[in-house]
Structures are given as C-alpha cells and as structure tokens.
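Presenting subunit A:
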Amino acid sequence: MIQIESLKFQYHDNGFHLSVPHFAVRAGEKVAVVGPSGSGKTTLLNLLAGILTPMAGSIQVDETSVSDLNDAGRRDFRIRNIGFVFQDFELLDYLSILDNILHPYRITSALKLTGQVCQRAIFLAEQMGVAGQLKKHPGKLSQGEKQRVAICRALLPQPRLILADEATGNLDPDNKTLILDLLFSAVSDHHATLLAVTHDHELLKRFDRVVDFQEFQNKEAA
Partner candidate 1 sequence: MNLSLRKILFINITFALLAIHSSMAAEKLTVYVVNYPLQFFAERIGGEHVNVVFPAPADVDPAYWMPDTPTIAAYQQADLILLNGAGYARWVNKATLPRFRMVITSAGFKEQYLETAEIPTHSHGSEGEHAHESLAFTTWIDFSYAAKQAKAIAEALSRKRTDLRQIFQKNYAALEKDLIALDKTIKEVVSNNRARPLVVSHPVYDYFAHGYGLNIRSVHWEPDEILTNEQMMELNSILKEHPAKWMIWEGEPVQASVDKLKTLGIDSLVFDPCGNVPQRGDFLTIMRQNVENLKPAFQH
Partner candidate 2 sequence: MIDSLYIAWKYIAFNKFKTATLVACITLIAFLPVALERLLNESERQLMSRAVSTPLVVGAKGSALDLMMNTLYFDDEVPELITMEAANRVMDSELALPIPLYVRFQARGNPIVGTTLDYFAFRGLRIAEGRQLAVLGDCVLGARVAESLGLKAGDSLVSSPETLFDLAGVYPLKMTLAGVLEKSHTSDDLAVFVDLKTAWVIQGLGHGHEDVTKLQDPTLVLKRTAKSVAATAKLYHHTEIMEKNIDGFHFHGDLAQYPLTAVVAVPQDDKSATILRGRYLTREETRQIVRPADVIDGLLQNIFRIKNVLDAVISVVALATILAIILVFALSLRLRQREIQTIFRLGCRRATIARLLAAEILIIVIMSGVFCGALIFVVNQFSNDLVRMLFIS
C-alpha cells in the first residue's frame, strides 16, 4: 500500500529535516507510528497525503507516485484516497453533524454529492452510533461523539488509506478504546489501510505493527 524510499524533507522556516530511507505498509495493515514530539510523525503523514512535497525520494501510495504529482493532482488524490482523522477532531461548529460528515463533498469538485452519498453518510453515522445527532451542531456533542463524527467524515469518500494523527489523544480512556474499536472495525469493513500516529502505548498492542520513528532518525544518523 505505502512505499517510501530515500525520502528527504526539510522545513524552510525552522530548518527541521526529515529523512526516511525506507518505509513500507501493506494493504489492510494497521500500523502505529510512535516517537517523541517533534520527531516528524505528522510531517510524515502530510507527506503521504501530498500536503507537503519532499525534496528527494519517492512516495508511493497504492501504486500512485504521490511525490511525482503536481498540486492539483495531489489534492485530487488526497480527497479521493485518503481519510484524515485529527487529534482535535477539526469539526466545523457552524455545520450540522450531517453537514460535517458530508463536508469533503462540498469543498471539491472531485467528489459528487449525491443521494447515495447522503445515504452512506447516514449509514456511517449509524455505525458510529451518532445517527441521532445528525441535526445537532458539534458544540452539543461529547468528545467521543465528535471523534466518531470525524471518523465518519474520513470514511465517507471510501478512502484506501486512513491517516489518524493522535486520534485518541484528547479522549478519556473509555472513549479511547471505543474509538479505536470503531476505527479498526471501519477500516476492516472498508478494506482500508490505517496509519496512526499515537503517543498512547496502552493501545499499541492492538495494532498489527508499531514503527518507532526515532529508529529512522537513528539509522539515518548511522
């Protein structure tokens, strides 16, 4: 699913650089990425999603060379193939829950909002246990419910790859487990691949594989 070779990236403003000699994830795998803060985990996710462009190396996601695409190409690829789940949920307060779930379809012409898509959104909401909140606004929901809505939004375009950046970081222990269960279940149901950045060592054993980001940096240094 994911193949990274000799990846090099550097931020211009603060000089931080990232180097990943080799990184691969199989289709359907649930991989956790751990490492200290500032080690570049989120940067890796952004590079995979095509939000950032590497200075060198290649990034293959599901047979698409993301690193070779132009801006528009990366954007299109991102919206069709990648689902994002953020630590702070990043729901829009002024949209209803249903509108939040459907939001990706409204911000790009690459996705077409049809009746079928709405039905699928409602189905996802039912799966996540938030179908009763569709008309409410995020302000009325609990943290756990918000993250479930965010997962619905990420899954609605039926992406091949789910990138979760500290998806359970702002949840209490009970909700963490619940969210992870739901995420795993949804990923399995949609035959997607999950790459999750997490600090939560309690949950690591649930993943298929755990990658220590510090190792990349040490290997590179070596």
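Behind the choice of candidates: all candidates are chains of the complex that A comes from, given by their letters.
Here is the rule we use: contacts are C-beta pairs under 8 Å (C-beta built on N, C-alpha and C of every residue); 3 or more make two chains touch, one makes a residue touch a chain; residues count from 1.
Please read all numbers here as calculations on a predicted model, not as lab measurements.
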Q) Which touches subunit A in this complex, 1 or 2? A) 2
Q. Inside the complex, what are the residues of subunit A that reach candidate 2?
A. 46, 49, 51, 72, 75-76, 78-79, 84, 86, 90, 92-95, 99, 103-108, 110, 113, 137
